[in-house]
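Below you will find the structure I want to go over with you.
Apart from one protein chain that is not included, each protein chain of the complex appears where it belongs.
Take a look at subunit A:
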Amino acid sequence: MPEVREPAPSSDKPRRAGRGGVMSSTGLYVATGVAGFFFLIPFYLLIRNALSTDAEITGENWKFFPTDIQWGNVSELFTDETVPFGQSLWNSAVVATLHTVGVLLVCSLAGYGLARIPYRHANKVFYAVLGTLMVPTAVTFVPSFVLVSSLGWVDTYRGLIIPGLFSGFTCFLFRQYFLGFPKELEEAARVDGLGYWGAYWRIVVPNSLNFFAAMATITFINGWNSFLWPLVIGQDPGSWTVQVALSNYMTNQTVVFHLIFMATAFSILPLVFVFLFLQRWLVQGIAQTGIKG
């Protein structure tokens, strides 16, 4: 084998082979560009419609570019009394934020306990957690609703947030991560007299901020975008999250087009910010966690 490798051609050729090159560079960019165009169109349409008049959206002659940009639509959305959009935006912000904080706290602690603390029955506990992964959360919405409504938590933040905190999947991901965390760091801390609790907060967490940030980003996105559970729990319009509110506008015939699109644009905005500023962690976190999933 080594002899065969010797006369390897100059570094450029195998490199190109490694990239799989059937396509010329131009063809590659054309294909990527066309795909990119189709991926961006829905965003464009959303913004275009949000800044148009209803006449322009539903006009006889549909046009790709609007003739007149209606910036006034923004203030109209937040002053329109018939569309309680500000409230739903606030509900979503509260729910998604508390959901993220709670999930990270509860699941990371449990993941660490399962990964690192020697206990006779730890394996059995771990299997009990793994077992919940087999039951998709969406399927349990009927029994969960029954439980939450008997607790009197319908239409409350508690009902929206607390049942979603105990994610077997997130706990599992944290456990996998902590298994790979360098043990020597904690051992040094233990020698210096720290207990598990102290070592966790002073050594493990500060050195895992990258992973926590990645998980926080993913959890926040899921919390913000979740629909089925808020739909089930939010029966009163005052407790609707953004997603439930949008869904209701969509099926309600009287709501005006440009306001619906403006509302949708605002519902996406926080996550676009998350994407712009935290993309590094997000991509890294998904790449790390998804494969093990």
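We adopt the following convention: a contact is a pair of C-beta atoms (placed from the backbone, for glycine too) under 8 Å apart; a residue touches a chain by one contact, two chains touch by 3 or more; residues count from 1.
The definition used in the following text is that contacts and distances are computed from a predicted model.
Asks: Identify the UniProt protein name of the omitted chain, choosing among "Sugar ABC transporter permease", "L-lactate dehydrogenase complex protein LldF", "Biotin-independent malonate decarboxylase subunit beta" or "Extracellular solute-binding protein family 5".
Replies: UniProt lists the chain that is not shown as "Sugar ABC transporter permease".
Asks: In the complete complex, the non-displayed chain touches which residues of subunit A?
Replies: Counting only subunit A, the missing chain is touched by 4-5, 8-9, 13-23, 25, 28-29, 31-32, 35-36, 39-43, 45-46, 49, 57-60, 62, 106-107, 109-110, 112-114, 117-120, 122, 125, 128-129, 132, 134-147, 149-150, 162-163, 165-166, 168, 171, 182, 185, 188-189, 192-198, 200, 202-203, 206-207, 210, 221, 224-225, 227-228, 231-232, 243, 246-247, 250-251, 257, 260-261, 264, 267-268, 271-272, 274-275, 279, 283, 286-287, 290-293.
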